[in-house]
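To start, the structure under review is shown below, and the notes come after it.
All protein chains but one are shown at their positions in the complex.
Think of it as A, B and C in the order they're written, each chain with its own count starting at 1.
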Amino acid sequence: MIRGAAYTVGLMPVDVLAEVVANTPLAPDYNVLTLAAPAIAKHAAPGQFVMIRTAAGLDPLLRRPFSIFEHVRDADGRLVGISILNKRAGAGTARLYAARPGDRLAVLGPLGRPFVPVHPPAEAWMVAGGVGLAPFASVASALADLGTSMTLFYGARSARDLYYESLFTGLGTRLVLTTEDGSRGEPGRVTGPLARELAARPADRPLTIYACGPTPMMRAVARLGDTAGCPVYVSLEPVMGCGMGGCYSCVVPIRHDDAGGTHLVRSCVDGPVFAAATLDWDQLGSGH
Amino acid sequence: MIRGAAYTVGLMPVDVLAEVVANTPLAPDYNVLTLAAPAIAKHAAPGQFVMIRTAAGLDPLLRRPFSIFEHVRDADGRLVGISILNKRAGAGTARLYAARPGDRLAVLGPLGRPFVPVHPPAEAWMVAGGVGLAPFASVASALADLGTSMTLFYGARSARDLYYESLFTGLGTRLVLTTEDGSRGEPGRVTGPLARELAARPADRPLTIYACGPTPMMRAVARLGDTAGCPVYVSLEPVMGCGMGGCYSCVVPIRHDDAGGTHLVRSCVDGPVFAAATLDWDQLGSGH
Amino acid sequence: MADLSVRIGALTLRNPFMSASGCFGYGVEYADAIDLASLGAVVVKGLFLEPREGHAPPRIVETPAGMINAIGLQGIGVRRFVAEKMPELRRLGATVIVNVCGTTIDEYCEVSRVLADTEGVAAIELNISCPNIKEGGIQFGCSLAGTHDVVSAVRRVTTLPLFPKLTPNVTDVASFARAAEEAGADAVSLVNTFLAMAIDVETRTPMLSNVMGGLSGPAIRPIAVRMVWECRQAVKLPIIGIGGITSARDALEFFIAGATAVQVGTANFVDPFIWAGLTAGVDAYLDRHGLPRVADLVGQLQIPRKAHV
Partner (left out) sequence: MADLSVRIGALTLRNPFMSASGCFGYGVEYADAIDLASLGAVVVKGLFLEPREGHAPPRIVETPAGMINAIGLQGIGVRRFVAEKMPELRRLGATVIVNVCGTTIDEYCEVSRVLADTEGVAAIELNISCPNIKEGGIQFGCSLAGTHDVVSAVRRVTTLPLFPKLTPNVTDVASFARAAEEAGADAVSLVNTFLAMAIDVETRTPMLSNVMGGLSGPAIRPIAVRMVWECRQAVKLPIIGIGGITSARDALEFFIAGATAVQVGTANFVDPFIWAGLTAGVDAYLDRHGLPRVADLVGQLQIPRKAHV
């Protein structure tokens, strides 16, 4: 069942009662849900998100926002749906962790402003912390289509929390891995190698950085990019009530003048992807 | 997970997080759920009920009451659980209709006062309307154990709403079937053949009648039994908030004197099975 | 197809379903997804005279079958609304009702005056019930004199239909409906949100930056229905019922309790395409019950004599 189609113009969201095609557990806290939602997949740009109802009843009541992870195709290459990379955080995500093939979930999307992939000769660096990996499968795929050279800096707590490496290497992505416990890649935070490589790179090569992860990580990446003179785009994850611009719950502070004044804008319609330089990182809460 | 066991004395209810072992659809509105709940099965008497949580979240909030249908045994004859005969009526029963093997449901029981099966030479007649069949699988099985001769008068809307005949015939039950559309058995209501057979039977043979179904049906059976001088026991189905005697939502009117005064008693603890003669049928609501 | 149109004072709406203020942005946000002209009315976000930044996030928190919000009436101010949003709303054929806020009676009047001069504003909903701002708002809504004063002051500056929006955070909501009626209101909207609060037990801090907020959603519906019914018996004014409506069935509860029209707030967050189902559901109900007009349902609650125990 697709609703909204009759009213839809251009790239407006649709609401699909999508069948769960597969639920692939990755860890006790992580899974990938594949959803039959061709109408959403067709228009979804990298970094856009969907709002998913997690319960049949009224508790939990609100939908939950998720980045569109993969565009899913059938054997003939036809777009048949999307997947989401889900991390168990509370009641809603726990339900999605436990979802079973055949279940149906209301999925609204695609929503929000996407990451805009850069063309060669510019280079693209993606920086992902934990479940912040979610938007980058489609970013990487779009970059690959453009032939842009790309690197993924990907950090997690430990080796078993690093997923889908081959998806990225398969697209020609150079991987730089870090784990907090040192069980894989470089020990420590993902911003370590990022800072080093930024310092070491030739200054004349255009570079765009895309980041998603915990707010402190994104703040650090924004600062590093600023110092290095590279544009940084981040995907924020504030609490969202509606995803459509209706409720004003998801606001983030934007610098609206040089005197340090800020203005609150809705990240569901003006984001979730923002140019890091426009955000007021001092005012931005340290996330959920 | 069984809770309450530590506190349980005698036949007090336990709360079991029971696995759905099987869900057998009978019709678009009826199914049988088999639940792994040996601790409940062990103490369950015919006509007792369980209270089942139908949602993981808080909507629907309250448990729903169901008669214990079958005692379920494994290949070795060990009691492993119970089943319920579920009719889709609203949100909660719709969830139980859609339940899948492997799901887990909180099941509290056994609760309430049972039907007491009569011994030979007394004869037993069971009268079931629609989903009112539910308590009689275990009643019939108890009667069979006692060697009591029994008849089931079983009425439904149409042939496809008559279930589990072979279960009853297998226990030696004589079946008298009626359907409102005449597609099987005698056309009309189950009280038709009941009245006829009551009128025709030898007056000196002791007979006890057990009934469960819509309130108007039970009221009619009570009247017929009264006229024929046979004790009638009915199982009522009022709305129940707790099933434990705590909320006083489930009250039914009992005649407490000959002057026609009534008194409201809780059907979860003083019932759901009542001697029909003690109920004030004029005051009793016509059911849900 | 039954007649779904309803009259609220001088205003006729094509159907009784409106977006609730603050739950539908300025309407234009939804214009690409749904046909705004298919709604009975679009009630836009609360507006003051000047732009307002609202409260710091977190601004919402979910609760069982509900949510608490403390948006703090972030908004662009009435003049920018008139200049930037009204042209598109007019172009789209929306019936526009503006939710008017103020910290003083003068401000309510001033905002209303601006709207009275604006083409395409169908009515004013007077927000005297927002629990999320310190000054004004609910202070008026929690006092009978305050309610009377605001409504009669605004009444003097505009002939637009005037719908004071009442707060449920009072002992006797019907007396407030009466005060509104006496002051010259054309209808009352009820209810706004219930003052509420949630605590993060791990940090022992409030979940909302503003500490308290307003509870909305299905959780509050049974209280809202009761208040509509109480007011139905107290006043002749049309009532616009609000609170936890998620389906045609829920809306029917409000009509039967005495609401002439209803607003949908929180449920629109969960289902932005809810509107077609609401009209279809009520239409099917009317057909099934042989009722030609939704207006025939209003206040049709039957109280049976207590025949059965």
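Just so it is clear, a contact is a pair of C-beta atoms (placed from the backbone, for glycine too) under 8 Å apart; a residue touches a chain by one contact, two chains touch by 3 or more.
Keep in mind that this is a model prediction, so the values were computed, not measured.
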| item | value |
| --- | --- |
| Of C:Leu89, C:Cys142 or C:Leu162, the residue in touch with the unshown chain | C:Cys142 |
| Among B:Arg53, B:Arg88 or B:Arg189, the residue in touch with the chain that has been omitted | B:Arg53 |
| Contact partner of the left-out chain, one of C:Pro16, C:Gly40, C:Pro57 or C:Gly265 | C:Pro57 |
| Selected from C:Leu92, C:Ile105, C:Val157 or C:Met212 as touching the chain missing from the view | C:Met212 |
| Hidden-chain contact residue, picked from the options C:Val170, C:Ile239, C:Ala261 or C:Val294 | C:Val170 |
| Touch list for chain B against the chain that is not drawn | 3-4, 7-10, 12-13, 15, 53, 58-63, 106, 108, 238-239, 241-242, 244-252, 263-264, 269, 285 |
| Residues from chain C at the interface with the omitted partner, ascending | 56-57, 63-66, 68, 142, 169-171, 194-199, 201, 203-206, 209, 211-212, 215, 217-223, 225-226, 229, 244, 249, 252-253, 256-257, 285, 297, 300-304, 306, 308-309 |
| For chain A, residues in touch with the removed chain | 57-59, 251, 253, 262, 264, 280, 283-286 |
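Assume only the chains that are shown with their structure count from here on.
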| item | value |
| --- | --- |
| Chain located farthest away, centre of chain A as origin (C-alpha) | B |
| Between chain C and chain A, distance of the C-alpha-averaged centres to the nearest whole Å | 35 |
| Separation of chain B from chain C, taking each centre as the mean of its C-alpha atoms, in whole Å | 47 |
| Interface hub residues of chain C, defined as touching at least two other chains | 64-65, 218 |
| Junction residues of chain B, two or more chains touched | 57-59 |
